[in-house]
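Coming up: chain A.
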Amino acid sequence: MSTGLLYALAGVLLFVLGAAGAVLLAHLMRKVLAFNVMGSGAFLVLVGLAQREDVIDPVPQAMVLTGIVVAVAATALALGLARAFHARTGRTGLTEEARRD
Partner candidate 1 sequence: MTEAWPDPAAWLILLPLAWATLAFLAGPGRGGRLAIPALAAQCALALWLAVSLAESGARLHPVGGWGAPLGIDLLADGLSAVMLLLTQAVALALAVYAQAYFADAHHRHEATWFWPLTGFLIAAMNALFLSADLFNLYVTLELLGLAAVGLVAVGGGTAQIAAALRYLLVSLIASGAYLMGVALIYGTYGTAAIASLAPLIDPTPPLATWLAAGLMVVGLMAKTALFPFHFWLPPAHGGAPAPVSALLSALVVKASFYLVLRLALGPFAPLAEMAAWLAGGLGAAAILWGSWQALRTRHIKRLVAWSTVAQLGYLFLIFPLLAADGLAMQAGVMQAVAHGLAKAALFAAAGVLMRATGRDTLDGLAGVAGRVPLTLFAFGLAGVTIMGLPPSAGFLAKWLLIDAALASGQWGWVVVIIAGGLLAAGYIFRVLRRAFLVAPEDSRFHPVPRRLEWTAFALAVASVLLGLRGAELVALLG
Partner candidate 2 sequence: MTVNEVLPLAVIASSLLPGLIIFALPERRIGLRSALNLLGAVSKLVFVGLLLAGVAAGEEYGFRHTVLPGVELVFKADALALLFVTLSTVLWLFTTVYAIGYLEGSPHRSRFFGFFSLCVTATVGLAMAGNLFTFFVFYELLTLSTFPLVVHRGTPQAMRGGMVYLAYTLAGGALLLTGIVWLHGLMGQVDFVHGGSVAALGPQATAQLKVVFLLLIAGVGVKAAIVPLHGWLPQAMVAPAPVSALLHAVAVVKAGAFGIVRIVYEVYGVEYAQSLGLLLPLAIAAAITIVWGSVRALFQDDLKKRLAYSTVSQVSYIALGVALFGPVGTIGGLAHLVHQGIMKITLFFAAGNYAETLGVHKVSELDGAGRRMPLTSAAFSIAAFGMIGVAPTAGYVSKWYLGEGALAAGMDWVVAVLWTSSLLNAAYFLPILYRLWFRPRPAAWPHEHIPARGWRETGWLLLAPPLITAAAVLITGLFAETSWSPLAWAKLIAAREYLQ
């Protein structure tokens, strides 16, 4: 098993963990963190799978850099909204809001 594949498998594991967390956890902060874990997993897969025979492919590196920038922006927006939500309701989770139609 090459190092690349190892990274990729770790990435898949992180992705699954993150996705489960983002769906299942109630606390908004935890959800945001879980999303970041999930994103990192995907980045790891992207870089890991692309490592072949010591030839470095620059494209995935560029992709991951772009992806990280996007993830930072998304995290910032999520935190901003979560703070606004907390300031208005004093709550840290959305669950109570779920059924209100």
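The candidates came about this way: all candidates are chains of the complex that A comes from, given by their letters.
Everything below uses one rule, namely that contacts are C-beta pairs under 8 Å (C-beta built on N, C-alpha and C of every residue); 3 or more make two chains touch, one makes a residue touch a chain; residues count from 1.
These numbers were taken from a predicted model, which means no experiment stands behind them.
Novice: Considering only this complex, which of 1 or 2 touches chain A?
Specialist: 1
Novice: Give every residue of chain A touching candidate 1 within the complex, in rising order.
Specialist: 8, 11, 15, 18-19, 22-23, 28, 31, 35, 38-39, 41-43, 45-46, 48-50, 57-60, 63, 66-67, 70, 73-74, 77-78, 81-82, 84-85, 88-89, 94, 97, 100-101
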